[in-house]
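With one protein chain held back, the other chains of the complex are shown just where they sit.
Up next, chain A:
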Amino acid sequence: MLSRISQLGARLLRENRAVGNLASSTTSYYRGQLSRRFVPTKNILFSTATTSSDRDDGSQSKEKISVTFVNKDGTEQTISVPVGMSILEAAHENDIELEGACEGSLACSTCHVIVMDVNYYNKLEDPTDEENDMLDLAFGLTETSRLGCQVIAKPELDGMRLALPAATRNFAVDGFVPKPH
């Protein structure tokens, strides 16, 4: 058992390195390979969603989109998220390790996610000043960083991929120069 654990560990460690590079590189890196999940037929979904929500708010929850999380260790989880739900809530319901310590009150930045495809990033509403204030303090901030508690699922976001910042593995503590992994 123990050696199995360590094998697994070694693998996770390797994957971890990989995602470390991912998170620190610019968004253009993500673009090509990552939008393959985005299938045009979902646009139809979008229109149904709007009409149904026009008619009846309650039925909105029937619409779900699929969102993929790329964990710190490089593993992936794809979950389906009801339209209208925040990414943080959805992550919690699915045991994804996104912290969200202030429970969405914009007082922390532990729900930091990186939108891996800039096209998806552009589909999001602009962050508010308050979200930006917290993003200022997020570790490993990128051009397409957002706070998960502020990103609300909507049909256009179907197929979105979000990376959890691998930042906590980098010791950029004052005076300590992080070595490249």
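As a convention for this text, a residue touches a chain if its C-beta (ideal position, glycine included) is under 8 Å from a C-beta of that chain, and two chains touch if they have at least 3 such contacts; residues count from 1.
Throughout what follows, contacts and distances are computed from a predicted model.
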Suppose you had to identify the omitted chain by its UniProt name; would it be "Adenosine deaminase tRNA specific 3", "Geranylgeranyl transferase type-1 subunit beta", "NADPH:adrenodoxin oxidoreductase, mitochondrial" or "Cleavage and polyadenylation specificity factor subunit 3"?
"NADPH:adrenodoxin oxidoreductase, mitochondrial"
What chain A residues would touch the chain not displayed?
2-3, 5-6, 8-10, 12-13, 16, 71, 73, 75, 77-78, 95, 97, 99, 101-103, 105-110, 129-130, 132-134, 136-139, 141, 167-174, 176
